[in-house]
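In this view, the complex is presented without one of its protein chains, the others remaining in place.
Residue numbering begins at 1 within each chain, and the chains themselves are lettered A, B and C in the order written.
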Amino acid sequence: MIILMKRNATEGQIDHVTAWVESVGYHTHLSRGVERTIIGAIGDDRGKTQLKSAEYLPGVEKIVPILKPYKLASREFREENTQIRVGEAVVGGPKFVVMAGPCTVESEEQLLESAYIARKGGADILRGGAFKPRTSPYSFQGMEKEGLKLLKKVRERTGLPVVTEVMSPADVDLVEEYSDILQVGARNVQNFALLKKVGKARKPVLLKRGMMTTIEELLMSAEYILAEGNEEVILCERGIRTFETATRNTLDISAVPVLKELTHLPVIVDPSHASGHAKYVIPLCRAAVAVGADGVIVEMHPEPEKAVCDGPQSLRPESFYELMEEIRRLSSFMNNGMGVRS
Amino acid sequence: MIILMKRNATEGQIDHVTAWVESVGYHTHLSRGVERTIIGAIGDDRGKTQLKSAEYLPGVEKIVPILKPYKLASREFREENTQIRVGEAVVGGPKFVVMAGPCTVESEEQLLESAYIARKGGADILRGGAFKPRTSPYSFQGMEKEGLKLLKKVRERTGLPVVTEVMSPADVDLVEEYSDILQVGARNVQNFALLKKVGKARKPVLLKRGMMTTIEELLMSAEYILAEGNEEVILCERGIRTFETATRNTLDISAVPVLKELTHLPVIVDPSHASGHAKYVIPLCRAAVAVGADGVIVEMHPEPEKAVCDGPQSLRPESFYELMEEIRRLSSFMNNGMGVRS
Amino acid sequence: MIILMKRNATEGQIDHVTAWVESVGYHTHLSRGVERTIIGAIGDDRGKTQLKSAEYLPGVEKIVPILKPYKLASREFREENTQIRVGEAVVGGPKFVVMAGPCTVESEEQLLESAYIARKGGADILRGGAFKPRTSPYSFQGMEKEGLKLLKKVRERTGLPVVTEVMSPADVDLVEEYSDILQVGARNVQNFALLKKVGKARKPVLLKRGMMTTIEELLMSAEYILAEGNEEVILCERGIRTFETATRNTLDISAVPVLKELTHLPVIVDPSHASGHAKYVIPLCRAAVAVGADGVIVEMHPEPEKAVCDGPQSLRPESFYELMEEIRRLSSFMNNGMGVRS
Partner (left out) sequence: MIILMKRNATEGQIDHVTAWVESVGYHTHLSRGVERTIIGAIGDDRGKTQLKSAEYLPGVEKIVPILKPYKLASREFREENTQIRVGEAVVGGPKFVVMAGPCTVESEEQLLESAYIARKGGADILRGGAFKPRTSPYSFQGMEKEGLKLLKKVRERTGLPVVTEVMSPADVDLVEEYSDILQVGARNVQNFALLKKVGKARKPVLLKRGMMTTIEELLMSAEYILAEGNEEVILCERGIRTFETATRNTLDISAVPVLKELTHLPVIVDPSHASGHAKYVIPLCRAAVAVGADGVIVEMHPEPEKAVCDGPQSLRPESFYELMEEIRRLSSFMNNGMGVRS
């Protein structure tokens, strides 16, 4: 951390700040410029929070943090990409991964049909919500345990691993029992009790970026999971909230190369929630492949107009097949023709 | 909900949409304009989610919702202001309420000293965190149960009711036992499992707006609590996230009159988290009084430079006394001199 | 426009609103729902602004606009893509177009070298600023007319058409004389005096989206140019402002498919300004090709560390060549292998 003194800070103030910084356990390093003096605080940044209070000391202008606040999630900690095996798929490996399925589990028929479509199209993992985070208490809240059982049944029938959301620490054990990947949704990205709990699970976690979460905060949330011992975290960019209203959220496509630089964890993209309209899902998936993401998670429904939720952003079967064909060809070209992910 | 047809929609498409809308349980009303046809869907809006899928039908341009999605929280449901008694204070009543105290409970001495300062200054309620939502897993996570016990002890000694955060459904019973108001923090504003659980508690809930939450979504989250039977919800505007970096967040002061129009629930303001700097807390509290808020919640610490967290935004005792004096005089003037809250 | 009446609106209020709407020149259409009455205002929406004042009338809850406010820019007005010929390039045609060059014209040597690199790499158009919009009055403001002369000279030597920014209506004639495309920068996207003036020019206009401009507002700004008679407008997505700080702005990649749906005008992407870091330019250009953009505009400099401005986001020559090779192969694959732009 760097403490920038005011232009007119006195020697006494500089001495006082230096003494205070040392009193909270740091070494100091003084740098006197023509206009300002800068005091570097050298030491373990776990005490950083308290150091920020230096802002209070007379003569201090501002505090500038210099170290990244996450460790286990960083590329500096681990250089090679983390690869996460789920069934026969490897998230973060050379093959671009597709997770697909309905927003929510509605019935055995609907789920089974979705799974057959997913498998026929070539998806790697089936998605489907049993616990649903709904803005309104009056909206359908998911089939809960019954939904989990259906997911398991369908997995057994189709061989597709399943990813499903868990919303409460109390449900983690249950969801872990029935699914292959535990999803932490955008609204829970800073639900620290939940992060700690899935950090103790022995299944991979799909962590969605919140709609107002910075990339650094997303990595801090991943750090919560990693710090509990679960090394299998898949990050998911799913759109952030901006002033633009033409799409439901704004897909931050740049988050992919930024994350690829900062972390070894795999990064996938959710164009369905990002855009909110099925018609934009195909071009955005192409962008996700091209920008270097490890996969996508898309909403697909046998009959979107009958979907209990997120109908407008769910792909119809025929569009889904088209998408899968495009992804197959483009990702193959990216790997072989351009050597991007080789 | 209104379904706006495309300019060139055919009669067959209009018929199809009409039939579909009726098939999902609505009455329809057709309105033919010069350029476009509009189909009104009339009925209970709990099915609204599915209705949105009409976007999929051929000939449909867009769907426009027309009804507010919350009920119990609305002014239409209850016209007079909800008043919530906490100890001797009444949140939402004629007196402007002040909640004050440290970001986190650090020790008995620190908490007791804070409480004496709060009481001396004239605060109504003591705040202090026992469970702390921290962005970093390496930051101090709160004294947890020990902190709760200290809060109770200090309440008994000083007579000040306490408000403290609860972060997980599993802790609600415990926190309810030890505190007077259950706080749901900004990061948990859409932690629906937690909202449902505090909705079953018999203590008032202080619900903070998330930094990414619209006013309507905040009211939907309040609706979750109300729908479970807990009618005592205090809403708190604490800054939203924008591109501006001079302050930690951007205090949305307009949210106060907007909420006062839309809901009967009391509304308070948190200028400490909104601005992130103690030096802006006093002017922002003055703005909160003047704009018509029911109270403020501010961070105050006996020695901010030693605070374990949020030091930079915590008021020193002398600034706190100054603030309380200003609030007393300004709110009295607003009540008596301007008749604003009478 | 639709006028939504309050739940408890009286018959008298409905009559009054109806009469008022008719008095300002619209036909009305009444739709009575179970809970609310809706009044449709039918007529030319050029008077829309005044119609909004209906919000004031007793009994009115809100006003919902239903028609797009732009015309000439819309797909409804013109279905086929507008193609704009610039030298040998066709923006909006089957070939993906690359505009490249330094942020600012610094000297004849620098510009000439940049142009040779651009041409060698296979760029279609040379970019370079003569008038520079700088946040600080103390920053270099551009070589102005001398810069324009250099651009012209370099165009003559290399055959590359040039695009350069114009910042003031007074300079439009001058810039038009020396360049092939007039660029209106992000900060001037709602400089209506400038838009009107370039609308009268006989050179194509490259209109950059502002960092806080919605897609609809961008189209309205294009409409200003089109309405003056200049049909050659190229739209450019260059990043919007959000809370994320890892990149300079947030590239709104979804704006490409959204614009492609709404308008016939060509759409290009500026990944240099969007991300602010050269290291992200290559992956973002790949995304731009894959998502269906018509081209990109990138900053490139013979020696970025000596650049007078925007050094950090400028590509070095060797990275630029790599980018061009990637674009060539990927766009060829998109056209031929996937049939996307055929």
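Simple rule for what comes next: a residue touches a chain if its C-beta (ideal position, glycine included) is under 8 Å from a C-beta of that chain, and two chains touch if they have at least 3 such contacts.
No experiment lies behind these values; they were computed from the predicted model shown.
**Q** Among B:Q13, B:T242 or B:N335, which residue is in touch with the absent chain?
**A** Within the whole complex, the residue contacting the unshown chain is B:T242.
**Q** Which residue from B:E76, B:E113, B:E216 or B:E231 sits in contact with the chain not drawn here?
**A** The single option touching the absent chain is B:E216.
**Q** With the missing chain put back, one of C:Y178, C:Y224 or C:F333 would touch it. Which one?
**A** Here the residue in touch with the unshown chain is C:Y224.
**Q** List the residues of subunit B that touch the chain left out of this view.
**A** 212, 214-216, 240, 242-247, 250-258, 261, 274-275, 279-280, 283-284, 286-292, 326, 329-330, 333, 337-338, 340
**Q** Pick out the residues on subunit C that sit against the missing chain.
**A** The list for subunit C reads 20, 46, 49-50, 52-57, 69-70, 133-141, 167-171, 187-188, 190-194, 196, 210-212, 217, 220, 223-224, 227, 241, 277-278, 304-309, 311-312.
**Q** What residues on subunit A make contact with the chain left out of this view?
**A** Contacting residues on subunit A, toward the hidden partner: 2, 4, 7, 27, 29, 31-36, 38, 40, 42-43, 64, 66-67, 76, 241-243, 245.
Everything that follows uses one rule, which is that only the chains that are shown with their structure count from here on.
**Q** Quick one: most central chain, C-alpha centroids?
**A** A
**Q** If you average the CA coordinates per chain, which chain's centre is most distant from that of subunit B?
**A** Between subunit B and the rest, the longest centre separation is with C.
**Q** Can you compute the centre-to-centre distance for subunit A and subunit C, using the mean CA position of each chain? Integer Å is fine.
**A** Spacing between the chain centres: roughly 30 Å.
**Q** If I count partner chains per residue in subunit B, which residues reach a count of at least 2?
**A** 241
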